[in-house]
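Only one protein chain is missing; all other protein chains are in place.
The chains carry the letters A, B and C, assigned in the order they are written, with residues numbered from 1 in each.
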């Protein structure tokens, strides 16, 4: 069996809702049924075969050729694997509960928003609001792991509730804004206003120096017993965070955001 | 109103332009020309006095009948796979008609001035706020804190009408009110009290406004900060400001949403609102989020009650979907997703942005274009050419607008309805 | 049956169902892991008055512990889940939370979850921090030497308590030497503990007493000084009897440990005064698990 693959016939003009192209919704469908799947494209509905060349037969393993206008890829998926060959648009991995989603390029806004489980890997960069909550919602990502090989945009983990976001590159402003729990680790630099209005949770930051806002107070340098445990948990994800060197580092612990009576922490790895 | 030669003077005219809906204007109309005789300001006077120059529609720059212009607009919309509607310096009825059309053609609704409103709305939808309105300010405010904004630049008569008013309902002497400007200094002297007291001004680089808001919120919560300064401002000064608000029986914290013009300013707005919510555990305080220029509050209110969402709503799927980021008209045009632009602007003469897609402008007479749109239908101004309704900056009071003259201009609402009919 | 001159009685040890958990105590070094674990498992010889039976199972390599530090594993047994949870909480709170550099983890994943850090966290007075790592919740409780890291819960499983055997010898020193040899062998067996001091109990008991308030009393039939005063089980040459009690996660674990222990004791043989191996047999009244010595040694 080969992966069920969808290759765009021509570049997208409007945004396409790719959410039907996940293993959960493709399994058990005949090639004809898949070809005639109705997709929302701009303000029209269009059959999948009109947009894509479709090949392969293993619906547990789906590949879609990428586009920055390919939205909602992997939305709500619970199983199998989905690979976006190239870039993904907004809301990639939204509400995903299980399985593995990989974007070989970059992802747009709100990647992994309100993620409920599974692993999302973005090999390029991620846009703003990675792992966040949709407007009005108070709960962002609540389980699962997000890996960004490149840089992440602003407001990573806004309202994040649980789970881990591992960024191997840099992160933008407002890292972990309004976070209620979970862990975000950034290997590179971070932008201003990290931990803005965060209530709980951990930002593990390697790149230095960083300027941290006035509503975080310094608790000094420490060796924290949970860190090795935490980083050990990332083994098998093939990220820089499981290197043994990192495990034993001392960290500077900053606590905040005091504007929300915050008990969150920014750990600066020395 | 048929006499084109003799002048007529109107009293107590509401201004659809100034945002605070001053309704004490005296206006003289002579034929199609309008003059503000009393109580005008830097925003209102040009708003009223802009001359009527076009009365006939144009297609590709050539004069056309209204019917042909409407038909051409309908053709464009019929073809479009994602028409975006923007502008919306409009009144209630214009917005209603636009939303009916957008629903039908599965387009996207955005406002030229949405960005400011979106900052407030994102904060509102996340934690809400405790707010007040202009008459409460006028009669109750003891300390006014202006956050990161230059109020008089946007609302020239704000201080005159609501802070330095002569008398109040509860025996307070308005002249003794205190104004504190945090983060940004006022551009003029409107905030100076009648007896010459200048506002307390605590300035910082706009980059530091988010941190400043967080610090104020933390101090209102009673947190002790290790930091000694925030954005260069000593924490003791900020603590003093928070204490002053705490001692006040009714303080108001205001900002001009459009001026907090930096990415993710909604988070800053939220901190300011949180600070005020905290003050209310002991005393009374309220926020006054100021919007309302060029009809932005009006279009947002109408959109909210008709669709459930305040702005940036897409009907592409056949039902309203709110996306404050992706449904931004300028982004849709820049990324080539929108394939038609309908610019509806009956109050503001601001032209549409240059766009490579077929553009239909249903706009105020006299609108100047760098590039002639495919269709231009000049329309009258609500509050000058026809009656209507608009919301003022506090998002609560809707003001009636009256017809002051008749120079044969149709309404944007009628044009939009005609387009909908001919689809 | 006779092994190396030692007579193996035709009898059985009688054991009963218990609830058990395993926890892992780590510390900066093995010494401090032991301090904490010993304190936690101290005064836990018999459920009769200690609330639980507990002991250190074995030492763990850094590679075996969750946080990569040296540690020990301990097993705790009690008659019911509630009692076990209460004992665990009290002992972890008083002995591990208090012990420098310690951290405390679940040693059993499966089974009903009973609180470990779940309630201890309140010691943090609101400063405690929860972290979920790999699907498990941990608490970070600020303490004066840094943070006490403690897993939220540990698994509780069905287990077996009261496995035992008796070593009958010609003298007290010989009996004790045989017990020490047995314990050394049994400590290498996983999933069991011998809860008494040094693993050995000299005060074997029988059910009941002439005094109404006491549920158990001295096992007079095996008391050498009463040979002429009571219906004795002892032949004249037996001068001292000692017992090894075993709690295990399963009956098979207990059997394995018994066999290792009896073998070691018998290794000293009759030549060293070891004469008989017997067991605490209550006529099948005490519990459903019967460990026939001769079957175990077969």
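Going forward, a contact is a pair of C-beta atoms (placed from the backbone, for glycine too) under 8 Å apart; a residue touches a chain by one contact, two chains touch by 3 or more.
Note that contacts and distances are computed from a predicted model.
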Which one, "Heme exporter protein C", "Formyltransferase/hydrolase complex Fhc subunit A", "Na(+)/H(+) antiporter subunit B" or "NADH-quinone oxidoreductase subunit K", is the UniProt name for the chain you do not see? "Formyltransferase/hydrolase complex Fhc subunit A"
With touch defined as in the header, list the contact partners of the absent chain among those displayed. A, B
Using the touch definition from the top, which of B:307, B:365 or B:410 touches the missing chain? B:307
Only one of B:147, B:162 or B:255 touches the unshown chain, namely B:162
Would you mind spotting which of B:30, B:66 or B:125 touches the chain that isn't drawn? B:125
Missing-chain contact among B:181, B:340, B:399 or B:418 belongs to B:399
Listed in rising order, the chain B residues that touch the chain left out are 12, 14, 20-21, 23-24, 92-93, 96, 100, 103-104, 121, 124-136, 138-140, 161-162, 166-170, 249-250, 280, 283-284, 286, 301-302, 304-310, 315, 317-322, 387, 389, 391, 395-400
Contact set of chain A toward the excluded chain (per top definition): 134-138
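Criterion: only the chains that are shown with their structure count from here on.
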Mean of the CA atoms for each chain, then the mean for all of them together: which chain is nearest? A
Roughly how far is chain A from chain B, going centre to centre by Cα mean, in whole Å? 36
Centre distance in Å when chain B and chain C are each reduced to the mean of their C-alpha atoms: 76
Using mean CA coordinates as chain centres, what's the chain A-chain C distance in Å? 48
Taking the complex as given, what residues does chain A use to touch chain B? 13-15, 40-44, 69, 90, 109, 128, 135-136, 138, 154-155, 173-174, 177-178, 192-193, 196-197, 213-215, 217-218, 257-261
What residues on chain C touch chain A, complex-wise? 66-68, 103, 126-127, 129-134, 138, 140, 146-147, 149
Which positions of chain B touch chain A when the two form their complex? 80-83, 105-107, 122, 125-126, 207, 210-211, 213-215, 217-218, 221, 223-227, 229-230, 235, 263-264, 267, 270-271, 274, 315-317, 322, 324-326, 335-337, 339
